[in-house]
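Accompanying notes for the structure given below.
Removed: one protein chain of the complex. Kept in place: all other protein chains.
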Amino acid sequence: MADRYLILEDGSVFKGKAFGSRATTFGEVVFTTVMTGYQQVITNQIYHNQIIVFSEPTIGAVGIDRASYESVDPTCKGVIVRDVAAVSINRRRRLSLDEYLKRQNIPGISGIDTRALIKKLRSTGTIKGSIIDPVKDLEHAFDQLRAIVLTNQQVNQVSTPKAFPNPGNGKNVVVVDLGLKYGILRQLSQRDCNVTVLGYSATADSIFSLDPDGVIISTGPGNPRDLPPEVIEMIQIVERNIPLFAIGLGHEAFAIANGCEIMELSSEHHGSNHPILSVITDEIMYASHGQGFTVDPNSVDRNDLIVTHYDLIDHSVQGLRHRDFPAFSVQFFPDSSPGPTEATELFDEFMEMMTRGGR
Amino acid sequence: MARSRAKNILIIGAGPTQIGRDTESEAAAVQIIKNFAETDRNLFYVTSDANSVIPRLDVDVKFIEAELTVNSLIQILRENEIDVILPVAGNTVALQLSEQLNESGILKELNVRTLGVTTTTIHNINNPELMNRVLKHIKEPTIPTTVVENVTDALRFAKRVGFPVLIKPIASLTKTNRIKCDNEHQLMEMLESAFKVSITNQVAVEKSVVGYKEIEMIVIRDAEGSKLLINGGENFNPIGVHSGDSIIFSPTQTLTDVEFQSLRTAALKIAEILKIKGVCHVQFALDPTDGKHFITRINPFFDRSSAFAARATGYPIANVVAKILMGQNLREIKLSGVQRHDSLALIEPVMDHIAVRFPTWSFASFKNANQQLNTRMKSTGSVMAFGRSAEEALQKAIRSVDSTTAAEQAALDESQLSEAQLINVLIHPRAGEVYYLLEAIRRGYTVDELAKMTHIDAFYFYKLRHLVKLEQRLRDNRFDMAALQEAKYFGFGDTQIAHLWQVRSDEVRDFRIKKAHVFATYKGVEPTAGEFPYLTNTYYSTFEDEDEAVRTTGKKILVLGTANSQVGTNSAAEYTTFQTIQRCQKLGYKVILINNNPNALTLIPDLADKIYLEPLTVENCLNIIHQEKPDKIIAQGKWEIVTQLVLRNVQVEQLPVSRTTRSENIEADYMGVISSINGSINLFGVVGIDEDNMFIPIEVSEALKVKVDPLIKNANQHITNNGIYSVIIKENMHQLQIVSVVPLAVQDLPFLSFAFDQDFAGIITEITLNGSSKIENHPIIQGDYRYSHVYPYTQFGLKKPQNPPFSLAIGAEFQSIK
Partner (left out) sequence: MEKEIMDAMAMKRALTRITYEIIERNKGVEDIVLIGIKTRGVFIAKRIAERLKQLENFDIPVGELDIAEYRDDQRNSAEPRSTKANSSLAKLDLKDRKVILIDDVLYTGRTIRAAMDAIMDINRPAQISLAVLVDRGHRELPIRADFVGKNIPTAQNEKINVFVREIDNEDVVLLEN
């Protein structure tokens, strides 16, 4: 295996071995503590422009599974890990992680002291990094890294350009794609929903013309403040008329649409180890998180919104619900791919909300 | 319904250590007792384990030595006005006793409650049929099983659930085991004889899950129903080999997220339906072809799996559970190490290392025992190791095995095996299987062939093959820096490398440190994988960039731990180390411990000031000594390592206790226990020795005293060093004479400490470190009991001989002599 370097904006250099593509890559370096489901993480479009560090030391043993994609064309910029394993035999027909990343032109680097790296990221917060071939002139590489400006038009780059259906026989649901995670579609399929996925620029009128029973605003990458104002306006109209469920970036957009401010987290939070309190039932649950931004709790207008979920560790707002309309949102990923299954119940809640038929 | 607050709590222990039960239950009990001691409850602890450390804890707990039977417990409940029994720190023994107590009606009569697990749950756990009903209720699959009266029904069932199936005659005339049938032909053949031996002409047929992956999940639940997963463990061997005899990896290595989450969800559901207050271990069989699972075991108590989970993740399971049992909820309990204001015990542990538990054997001492692995557990101890890759963790585990077991392995020269012998082991796994697997890879067996023959996931063979490749690279490149660096990175020890280079290990060490500059670095074991700043006192070594261990300040002592439990010294050795640590701390030392037995008492949090959870090898000791620069190093036994360290100019204090047990062949009548300090002799007391060579504490009568005293004075001539000694005395024609004077044996130490109410291990430690110790005599603890050794013959399928040597004992128990 060839040598590769991981360099960070703050001047640090980590030496490791190549896997996946051999391209040079730039991105924000973020870490995740999920222990299973690396494929779901790597193919999640929220990682657009980002290089993912896994705290789990060994990934790759279950290969790439045809049923576990969260997107067809993953847009993350790299994978950093301690050790990559070969695919085990009962997953025989599967592609290996190495081969998959090669095909997707995503570079990986293994043999990294990921614990040391994560402890560094914990204190620096999210910083830029680059995976490169070993070079003599590291200064030049650092100059290039510092000069790189990552796009803020991420949703535009990952959202579907054309509407597409995901047919079923039950409730009629429109999913607005801000960087869709297929787990959401899987949950709707399991509930036999007839789904139409629209691009992020869908207007309220185009949604209404499909006569949906409910609307889902999907997860997606990047800073919610960079979303086009039309998305926010669309939410403001739709929430008054049709049951609405917003997730991840969609949740942040829903919050903005209802007057909340968004804050940047000092360090991005990816993992499923934080307890989440469901306020109404006073119960604890777990779900995958993947967030760099959060709703400022002081900005929530309690006359319009109810905070339904909190992270009990960092006290971040994890769920909102409108007082006057059947509309709710969660910051975490309720679709359990990867991660704990208890929050999939929120899709049942959404189904029952649609059954009631709104106002 | 408001209940009156419990005042008197009885913790039921697990009894003596034996195969399948190390000190993990008592380790949990110690932590629970320490937590409860801060409340106003009166604590009682009952066990028949003569090696129990509970009587010597510095907290308020009444220790009751008694046989673990329903009748003796009923008496204890009455005498002590017990309100609550706690059955979760006594393994299956305590659970079954609680079930019997409940059935006897005494719990109702005396208004005694159970804590941690309800009587209904205990009842369900003890009755497989009821348990299946509960599982069906929560829509969890149960292993399909039926009772048939003819061949046609059996065949129909087998076709429906798929071969193989297990059959067992019902109400059999002879003792029968379950028989595995792989196909229709076999089933028909076996049914014929099965129907013949059944009085009722009935045969139970069950779907076989042999060959499935075996996975364990550990969860915690509190009274209000909050629950979390602590971790998952994956057995190296598929179902068919007892989980206690299989190597186990944590986190799980070969499960998809969907599989993992389905097991996590099921384990949490089970904790909920059983209303567990505390820890619950759920064992699964996972079909490797379709990811479907069955539940094979539910342990709502502390066991070796929860002990391993606590060590592997760094999550203080027993301390958290103790608080739950005291009535707190998870959202009120802090996770003590997290360095931020909100640090709830509800943070689900995540790992950035791989932990391995590895069985150790005693077949060198039981040569006639069948070493083939099956559903009956045969390993007598275990070790664990950490690494940052599966290769590293496994290599370290292999090296963790103590020298006696290693000697056993050395006797096995894999290269001498015939092909037929090797294939036999591949198909019928036996103790030390992994060495045979490595040899098979060296001989060119492919990963696919091995996976097919063994049903072990190919993932592990890729890892083993990698090790063999590294081995070859080392052989081909003597004193090559890159080869050395890579080998160290994947867990090779200096001694292993020396063996491959055919040089002394010191040469490898010198080359590694002076030329190649390859040094061990230490990483903290903590349950957040670096997400939060975390104060941990447990470290493991690896060969990466960052070193997290900071040299301990102040007066410090390095204690070489007991490592895996072995026959002979068994849990008595762990008892002694426990007391040594406590005494060192009283003497003002910070204690740095090296140990690697996941079940060890001494590895509980809040005991040692710092723990290196590392293989007890010369290389590691030298690395840690270099890292910590301890003022003193103390060991009990561990002669091989100590000798090696001394050769390298390291000064090690050896506790003067005898590892060789009292010679069983000497006929003796009494044994006096004395201290000899600077020429002055003190007699602590005398025990009588019965026909089985076992002790009975006796009150020394005036007449006996008059006879013994002058003898004891003479004992001095046998003694050169300060210490505690046993004086073995024989009575001949009413004349007493000394047979021998020997340092107190490790095996006898816990029982005699109890009988004489002394901290002998502490006294010996203090004498070793300071030259002397203050001695006070206490009244002897009288009772109708003796102590007797526990042997593993039954588990090995061997007949117990007339007078088995003490060196084969695996535990010791109090016995009533009424």
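In order of appearance the chains are A and B, and numbering begins at 1 in each one.
Just so we're on the same page, a contact is a pair of C-beta atoms (placed from the backbone, for glycine too) under 8 Å apart; a residue touches a chain by one contact, two chains touch by 3 or more.
What you see is a predicted model, and the numbers here were worked out from it, not measured in a lab.
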Neighbouring displayed chains - absent chain, whole complex: A
Residue, one of A:42, A:116, A:287 or A:353, that touches the chain absent here: A:353
Hidden partner chain, touching residue among A:23, A:163 or A:279: A:279
Identified contact with the non-displayed chain, of A:69, A:182, A:286 or A:325: A:325
Contacts of chain A with the absent chain, listed as residue ranges: 279-282, 306, 308, 321, 323-326, 345, 348-349, 352-353, 356
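The criterion applied here is as follows: only the chains that are shown with their structure count from here on.
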Residue ranges of chain B touching chain A (in the complex, touch as defined): 225-228, 251-258, 260-262, 264-265, 268, 288-289, 330-331, 342-344, 346-354, 388-390, 447-448, 451, 457-459, 462-463, 489, 523, 528-533, 544-546
Residues on chain A engaged by chain B in the complex (per definition of touch): 14, 31, 33-37, 39-40, 55-58, 61-62, 65, 67-68, 82-83, 85-86, 88-90, 111, 113-116, 118-119, 122, 271-275, 277, 283-284, 286, 312-315, 336-342
